[in-house]
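Removed: one protein chain of the complex. Kept in place: all other protein chains.
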């Protein structure tokens, strides 16, 4: 009995000590939640991305003392790529800090779908760089969604453009067979409508092939591919599905250089498990690829030299790490833009939404930020929440990613009608009155 | 002294078979309902601690209520009728998707026969209840094998339902009204002209459903039907010999259980998630529900609530606590620790009290009766 009492006392002491030790929340801080997944089947891809995000926020705090003196306060919440956990994390973090969450970045198309309505009510922007719902490019309907730098419809178009280039022209697509091997979830299904439009326009035969989550078993899919003999296989996978696809492709002797992954299927963890078999595999780039740029030097100097890094120094510059810092940078720049209008203090989600919508990054500014060579100019507006539609293609040579193509720009004349159509449906279903973008300043 | 039924004389049969025969129980229940129906909404409306933000309502109470409802449904099948089911998640999905289809209008063209079945969009309440009925129908269908297959073999067989419906809602575009991503949005929640939007309104809506269905379940399990279920659970051959029809008893258990789970599924989709995909009702959900029922106590309605609360809140607590205490652990370590501690906790509870929290409560009640003079 005595021992229990003593334990309770110790526990109480620890608790009260912890309460006392917690610093009173500083008022000059901007809170940014990070939804990440460092465990579970998708940890392999989730962790490097989260490391990039964390390192960049730390860099801003360490090097610049915050955004114009407003320190970034951030907290991670583990979602394990599960929608319900993501919703819980969002609710947990949305009102932390002096002004609540600046924006939310769920890193899961499923969580994006679940949060789209909630974030609009809570007035917190939802930034989905290179993923999320493709129709949310239309800012008139989706005021709070920002699928920055590229949606899956842009990705689909860029992939087909590259295929056409390899074949020698868009007219050569006629009669060709292109299959899409996709993760059977909202993420994997997003590109299908666009690919159907493209197939009709260019006259190629399009076959979607679903792979059940998490994608460890793909033998039947690849035996079907071996029999069907498509000219190209597009891979829309995530996590273990990507490396398994490459291995199975090798097993059925399907040429890896006829496989093109989306930008979420083109990072180091997707190819290294397949060893030599992955050589030749191609993937889209969400503008940036692997490698180190001036910003990495700063990260190494201010963060890793002080032992504050969140990963092994050797992993700086991996594809997903770079995507993490790019994503964090865009968020920080949006806050900076919003501060121009609303003052250099912690801002609310609504104010940062304005910052995101008016964010313009010129080549000069990108160079200043140390991202030269990773990004092309970005210009976000009310009617275009995507901001840029560029992409390149990279190829894995067995040791590293090599950029093998020039810049492509997704064909807006094809994407725009589809965006207008699908977002109008959403607006009708949810009774959203689209804003008039001409009147937005 | 507090919990003693001395002096409470029952003078009519009606009193004798009352649902809560002890006065203290009735008072406790009234207080609980009072807090749930009046206290919580008041605090939440005026944003008084701990309802300063929506977090408690949105992320704890709302899922708790809905999952408790689903756990009651699972408990009827597993706890009262003894049929182990790993397909609860699928029945939630059937409730959710049927309600979605009914609320957005059903159109089935029979091109070959030259006619079509068209049902105009139904009100949300009707859709949710009919969603439950669809789930009950599917429950009966997948319950038929239980007449031949028993125990763990049945458990694995119910996984057939789980994986089949996971697939159907993912792959058959008719169910999702041909949404390109396969993710669907709930319709606006209109009940008798009132629109349910804020967290408090959503909470109250779920509370009404849960209270009514829990009462229904409580009454069913102590009546003729419930006794048949329990007889089947304890030994089906013996039950058959004393004149209980296994076909009727087992299938009614499947039907009632699936109905409640289906309604819970529709609420989960419409009221909690708002936008969902089949992964929201995966095998993990089924296992979670089974855990709630076993940790809470097989064959106890109250236990379903406690089990749901424990399984839902324990991982969140374990995840939040280190950050709140300011322990310098990485997110990764916290999550791993959460897994380890949660797993150990489950094993510990199963070893210490295999009959769940409900058993602990009844032991507690017995002790209270004698307190403070246990002789």
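Think of it as A and B in the order they're written, each chain with its own count starting at 1.
Criterion: a contact is a pair of C-beta atoms (placed from the backbone, for glycine too) under 8 Å apart; a residue touches a chain by one contact, two chains touch by 3 or more.
Throughout what follows, contacts and distances are computed from a predicted model.
Student: Select, from "RNA polymerase sigma-70 factor, ECF subfamily", "ATP synthase subunit b", "NADH-quinone oxidoreductase subunit F" or "Amino acid/amide ABC transporter membrane protein 1 (HAAT family)", the UniProt-recorded name of the complex's unshown chain.
Tutor: "Amino acid/amide ABC transporter membrane protein 1 (HAAT family)"
Student: Sort through A:240, A:303, A:352 or A:366 and give me the one touching the missing partner chain.
Tutor: Reading the full complex, the residue touching the unseen chain is A:240.
Student: Of the residues B:50, B:223 or B:343, which one touches the chain left out of the display?
Tutor: The one listed residue touching the chain not shown is B:343.
Student: Going by the contact rule already stated, which one of A:203, A:255 or A:275 would touch the omitted chain in the full complex?
Tutor: Only one listed residue reaches the unshown chain, and that is A:275.
Student: Where does chain A touch the missing chain, residue by residue?
Tutor: Chain A touches the chain not shown through residues 38-41, 43-44, 47, 184, 208-212, 214-217, 219-221, 223-224, 226-227, 239-240, 243-244, 247, 250-253, 269, 272-275, 277.
Student: I need the residue numbers on chain B that touch the omitted chain, in ascending order.
Tutor: 78, 84, 145, 148-153, 155-157, 159-160, 162-164, 166-167, 170-172, 235, 237-238, 241, 283, 287, 290-291, 294, 332-333, 336-340, 342-347, 350-351, 354
Operating definition for what follows: only the chains that are shown with their structure count from here on.
Student: Measure off the straight-line distance from the CA centroid of chain A to the CA centroid of chain B, and report it in whole Å.
Tutor: 35
Student: Along chain B, where are the residues that touch chain A in the complex?
Tutor: Residues of chain B touching chain A: 53-55, 58-59, 63, 167, 170-171, 180-183, 185, 187-188, 272-277, 279-280, 284, 316, 319-320, 323-326, 330-332, 334-336, 339.
Student: Considering only the defined contacts, which chain A positions touch chain B in the complex?
Tutor: Residues of chain A touching chain B: 14-15, 18, 21-22, 36, 38-39, 47, 50, 75-78, 80, 82-84, 87-88, 91-92, 94-95, 109-110, 113-114, 116-118, 133, 184-186, 189-190, 192-193, 210, 212-213, 310, 422, 426, 429-431.
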